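Removed from the display is one protein chain of the complex; every other protein chain stays in position.
Showing subunit A:
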């Protein structure tokens, strides 16, 4: 098992977060596989844990804290605090010799993917440091990959941030990548990610893109005829993982790229007649091109009704 540190709450404007949401957010993070949560001292006082270890001086410390999940003998979760004992470093590559028996967090390294990163990891792992926590920056959009490769190479700790765009590796991506590539390194229930996304949007007042990897609401919507055909035969054809695994669900939608199978599926799903399917498909493609999007179920019902009525009239004539 590896250590996953979440830094979301130290990188958000959390002035208005209420205690209930804070505690719920922390609970969900632990449930999905985070082992340590980094908090500002201002937030520590809002934690409702009955067993906060750590004395008053520690709580007044201006720095950050790790919230550590442990399990008591009766298997109930308890929380305790420990000071942030990792020293943050933004290191030039090749300079690790002075870190014997230290706990170091490496930050940055955004451009590592364009370099010989396996050798870099090897040097780190042989440097003699007690702990190297890797916190790759995401300005080059490679932080998830760097974090995954570090853990697979033998690293024991990474720091991430939920739904991160630029700062650090997105937590949800790192967890899923670990689950799919080496599930022995991690245990967690990713089905809470949907709930975590909703809560994150509430407390951050930030909106997550609908196509965001792992947690986007639309990532399991299927429109193109080829993909719908495959998914209806076997969802694994075009799904990297089951939607339920992240608390989401699959949805077939109709749009410009729909094929006959999609239309038949949707008509059946909506208990609509399958007459005039070919004409309906043509109308859907035209309407979606005009609108620049796919149709809602309501719009599909209306269009199907129009097309089918028109079809019947023509037959009568």
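In this section, a contact is a pair of C-beta atoms (placed from the backbone, for glycine too) under 8 Å apart; a residue touches a chain by one contact, two chains touch by 3 or more; residues count from 1.
One rule holds in what follows: contacts and distances are computed from a predicted model.
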{"item": "The complex's invisible chain, by UniProt name, from \"Homocitrate synthase alpha subunit NifV1\", \"Glutamate transport system permease protein\", \"Sugar ABC transporter substrate-binding protein\" or \"Ferredoxin oxidoreductase\"", "value": "\"Homocitrate synthase alpha subunit NifV1\""}
{"item": "Which of A:9, A:29, A:129 or A:146 contacts the chain that the document leaves out", "value": "A:146"}
{"item": "Residue among A:89, A:221 or A:260 touching the omitted chain", "value": "A:221"}
{"item": "Touch with the omitted chain, as defined above, among A:18, A:45, A:187 or A:211", "value": "A:211"}
{"item": "Interface with the unshown chain - residue positions in subunit A", "value": "111, 113-114, 118, 139-142, 144-146, 148-149, 152, 170, 173, 176-177, 180-181, 206-214, 216, 218-224, 226-227, 229-230, 233-234, 236-241, 253, 255-257, 285-286, 288-294"}
